[in-house]
Structures are given as structure tokens and as C-alpha cells.
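First the structure, which I've put down as C-alpha cells, then a few questions once you've had a look.
In this view, the complex is presented without one of its protein chains, the others remaining in place.
Chains here go by letter, A and B, matching the order in which they are written, and residues are numbered from 1 within each.
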Amino acid sequence: MNRRTAIVGIGATEFSKDSGRSELRLAVEAVRAALDDAGLVPADVDGLVTFTMDTSPEITVAQAAGIGELSFFSRVHYGGGAACATVQQAALAVASGAAEVVVCYRAFNERSGRRFGSGVQHREPSAEGAALGWVLPFGLLTPASWVAMTAQRYLHTYGLTPEEAFGPVAVTARRYAATNPAAYFHGRPLTLADHAASRWIAEPLRLLDCCQETDGGQALVVTSLDRARDLPRPPAVIAAAAQGAGRGQEQMTGFHTGDLTGLPESAVVARQLWRWTGLTPADIDVGILYDHFTPFVLMQLEEYGFCGGGEAAGFVAADELPLNTHGGQLGEAYLHGMNGIAEGVRQIRGTAVNQVPGAGRALVTAGTGVPTSGLILTADG
Amino acid sequence: MDREEHLTAQLKAFEGRPAATRATGKDPVNLPMIRHWCEAMGDTNPAYTGPDAVAPPTMLQVWTMAGLSGHQGLSGQGRSPHQGLSRHQVRSAAYDDLLALLDAAGCTSVVATDCEQEYLRPLRPGDEVTFDTVIESVSDRKTTKLGTGHFVTTRTDLRVGPDLVGTHRFRILKYAPARTRKTPPRPRPVVNRDNAGFWEGVRRHELLIQRCTGCEVLRHPWLPGCNACGCPDWDTVRASGEGTVYSYVVMHHPPFPAFDPPYAVALVELAEGVRMLGNVVGVPYDKVRIGLPVRAEFRAYDDELTLPVWRVAG
């Protein structure tokens, strides 16, 4: 699969706090925009991949987007952890011959509709529901609260304050968002003092440690590298794509085992990406690391080997790697990681608003604290 | 148009209307009030004393305050005084009508949220302040931790004689206190065939830890098999109840009605080695720390719900 497929089209709706239309329509708009960008038409598509959490079925998106027969459709579980895995599924399908052109999409009204941040108070007694049942009665009800538990232990272990550890991640994201017209925080950079003054959400997380809940849709078109070379845009080659779950992995509440200073699922992905590409962190020109909450950006940098344990805050503050150059989900939009993949593609094409000069290798990751996924995208040739 | 939209439309109609016109401050700028202010603030700036004294600029709003004597029969009728607006006879009916509309909608409480002031020249003893206030904006319905209500923003221009000496923008939240709701029950544990034994134990005031009968490894949460060896057979051991705080979170937002934020949720490492979640009792939420020794107790929250809680060992 590796280096045999590429992302050839990206398309998104506007990112907003209230889209005013259905999630299905957002999905269809994003798929159409991505096909236009790729120089392809709906009739070219024979595969669709999305998240299990998505409310728009592949068949319905196909029906409304003018797409015909499908020979491949698939969904990936575990929330934002699915993002890069949708591209992996597409690449596997294309490389195996199961499909020729696969569109990955994610669309939701996550801000004006059901907000993840508004919390969970009830679950059915399935295995998945029971897992969350260990924390709900005690008032740990939101994604922020589940992340905060691990974040607190991380700070304690390395003797860091939330301001010095998490502030640089928020400030960096908002610095890039400030110059990105598509970003929610366009024109609104942030200081460390602003971060430190923002109100507590789930201590040690403040408001400005949390991503921007968003309405919108994002789609990505994957096909073979051979076919990509005949299309108008320079291909973003899928040099490697991987999923990862740690031993004893849980969804968001994985604090019952381990030392809570890292993200074992990211280590599983990192190992594969480095092994398959032969690259090392020093070879990466731009990192698009999933930033639903600031602490998990730090832990990813450490798990991927950009720096040692407890050193990531300094690494970010020193600006050692162009990071989340679209503004991330803290600054651009929370599109469940799919907008980050699009940013990785733009960087490889050389068309990002905050372009890293000559960027040829991008690392893109998906939601963490859950089974996760990652990609290395490279320029062709 | 539903009721909420109807109210919002009514409220919006007040935007741009005057709240006070050519009102006069109750006292001219004077040294005793300046001195009382400086005493309260602990402000020893010499600029505020002596023959060339000026008033602290941040007193700007003070010179417009109605004070305890109130104005025109409004005091003592159960309506709280509103900061920043003199209740002089010159006050327009528009502001009273706006507040009455909000009161009638249940937004009977008030809290100030923003104050933006510009000081064009210092005020000196003897200055007689007059002021005009306009209702700048009334927000849509907002839900805050305090309750649900509307933000009202006013702007006041202060003059001495014909000269503009300062401007003062002020925002209050008029809201219905959240407390009137009865506390709803806490979220229930999610009980199924795999974990029912744990929750039955809690009802008997026992903390039961699963133990693999193949490799003897203890585990929590409960599962029908062992991650260490894959063995499906297990029994339980009763936890001693001793533990230490391994990590914790202080919850602030959003304000779930079943809880009373801020509150601490701790991840406790039991003496036996497994970790469990729970609320900490015996210290305030802001005194919970990693490493605190705790001991399990059991608390009944309602007829159907008993949960372990962790008391800080003293």
C-alpha cells in the first residue's frame, strides 16, 4: 500500500458555529468540492469511507452526490481516532484493487447540533456503554474531563504547570489561525497571558486548551499514484498510513493502567510510520498533530520521538517544528481531524496559507486517548 | 415565533433608547468620598490628597450611583438596585420598563460583568457631574453558570458643565438564578452481566476487585477475561479501602445540574494496585493533590444509588 496511493483532492464546506443545513448536505457538499479539486467527477468514485460516528451513510452520500455503484465502503470507529484511518482504508482498497477512487468524508453539526463538550449522562449497558459507566456517576462526563485526568498526572510527573506546559500549544495554534482566513480565530492571536487567564473547564484544562467545536464537512479523494500523476494537482503521496491501539486500550477513560505520561496508541502508530518510511522525526517538515486538547499534542510529540518525555512544551515554545499550520482544531476548526489531513495535503502541494517553504514530508495524526491513526504524506518523486 | 423569541424581540426594541438624560450626580466630587474610597482600596497615592487632590479615575461610576436612599419610590419594593444607573427623577421610563420586562420573565437577579471606562480629564473636588446613559444593546438569551438571562449594555457620558470628562460602558447580566431547579439524580452506573458483581458489592459497602484465577492478576474495570493471560475465569477479593490519589480533575464547566461545580474527581490507586475513580470528601476541591492518602467510604445519593467516596485520611 505504501507509496502506491495519493490524496488527489481536498474539499470542505465553510467552518461555522451554525451551518444552517443538514449533516448529509454538508457531507455531500464536501465530497463534491473534493472531487472538483481533484479534477474528477462523481462517476469516477467507486468507494466511500467515513467514521462510524458519522450520521450520513455512504450509500446516502453516494445517492445525493451523483455517485453510482460502490465496490468499497467502510467505516472506522473511535471518534476522531478514525481520521487518518479513513485514508488508510481508502489506500488499502485502492492498492488491493477493491476500488479505484475512494472519497473519505466527515461532516457534522457538532456545534449547533449535538456538542460532544456538552457531555454524556447515560449509556446503554453494552460493553462500550459499561466502560463509560465507571466514570459517569462521579461527574466525569466530558471529553475535557477525561483528558484532564491524564494531563494532571503528566504535569505532576514532569513538575510542570498547566500554563507553561499547555500555553505554548494554544498560542502556536492561534498564531497560525490568525493568518488563516478559513479559521474560526482568523485575525485573533493569543498570548500566554490570555491562555493563563482563560477560565477553568476541567482543571488542569482551561477554555483555551479545548478545540473549537464546529459545524462543517471535509472530504479527501484517494486514488492510485499512477492515476494521480494524470490529475491536475500535485499528488500528496501516502508514504505510510497506520492505526494503533495500545494493550488494554480504552476509549477516553484509559487511566486505569499505565503511567499516564503518554499515549500508548500513538506509540503503536509512530513505530509503524517510521519503520515503513525509513524516516525519522528530523526528516519531517511539518507536523499536523491532532489537537482536541493541548496536553495530547505534547504527548504525541514525545511518542513520535520529536523530543523526550516532559520536553514537548519547550519544543513547542521554541518553535522547533512547524506545527498545525492551519491553526489546528484549537484555532481553525474541530472537524474530527479531517481538516488537518487537508492541511497536510496543502503543505505538500505548496498551497497552504502558512506554507512551510519546500515542505516535502508531513506527519498527520488522528484523535488520541482513543485507538488512533496517522499518516506520512510526501511529495511525489 | 416562540415565547423566547418574542421576549428577545421585545428586549431588542430597547436598544438605542435613553436610560438617563441630563441626570445629576447626588454629590459633587468631594474629598470625604475620595478618602473613604482610598481607605477601602488601600490606595495611598498622594495624587488623591492635599490641596491639589484629584479623584481616583476609577471612581468615575461612583459619581453616578443612586445610593441607598434610592429614587422615586422604587426602593423597598423588592426590586434590587441596579449598579451604575442613577435612579433620579430624570431617569427614563425605558430602562425601568426593560428591567421590569426582564423581572417578569424571571430574570430577577443581576450581576455586573464588564466595565469599560475612558478618562478624558481628572475630576476634582467641587466638580458637579451630569450624565446621559443610553441602552446600547440587549443580548439574546444566554445560559451561564449563574443562570439563564440577558446581558444589558449601557453607555454613560459624564460631563462637568459642557465638557465631556469620561465615558463609561457597563454590562450587567439579568438572570433567573439556576438554584430554583431541584437537583436531578446523578448519572447511573452502567450495569450489565459483566460488571453487576461490582455494583452489588458497592450496595453492600464492599469494594470488590476482580482476580484472574489463572494468573492471579487483579483487574479493574471488570471484564469477562484477563488481559494478562486471556483466562476467562475469575474470582474477587475485597479491597482494604486504602488508597492514594494517583491523579485528579477539578470540574468547572459545563455545570451539570446533578453536580455542584467546582468539584474534584480523583483517580485512586488502591493498596491492592488497581485504580478506581471517585469523588473526594474531607477536603475542599482545591486541596486535592496527587499522593494524598484516602480511604473508601460509601455514600447513598438517592434510594437507588450508592457510590464509593474517598475520604482524605486524617
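Methods note: contacts are C-beta pairs under 8 Å (C-beta built on N, C-alpha and C of every residue); 3 or more make two chains touch, one makes a residue touch a chain.
FYI, contacts and distances are computed from a predicted model.
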The complex's invisible chain, by UniProt name, from "Butyryl-CoA dehydrogenase", "MaoC family dehydratase", "Glycosyltransferase" or "NitT/TauT family transport system permease protein": "MaoC family dehydratase"
Option from B:N30, B:T113 or B:T143 whose C-beta touches the chain left out: B:T113
Residues of chain A in contact with the chain not shown: 191, 193, 196-200
Missing-chain contacts mapped onto chain B: 26, 33, 36-37, 39-43, 45-47, 56-59, 61-62, 65-68, 80-81, 83, 109-119, 121-122, 146-147, 177-179, 252, 262, 286
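The rule is simple: only the chains that are shown with their structure count from here on.
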Chain centre separation (chain A, chain B; CA means) in Å: 33
Residue ranges of chain A in contact with chain B within the complex: 117-127, 129-142, 145, 148-150, 152-153, 156, 199-204, 207, 247-248, 255-257, 260
Chain A-facing residues of chain B, complex: 186-192, 194-195, 220-221, 227, 246-254, 256, 258-259, 262-263, 265, 267, 274-279, 290, 305, 307
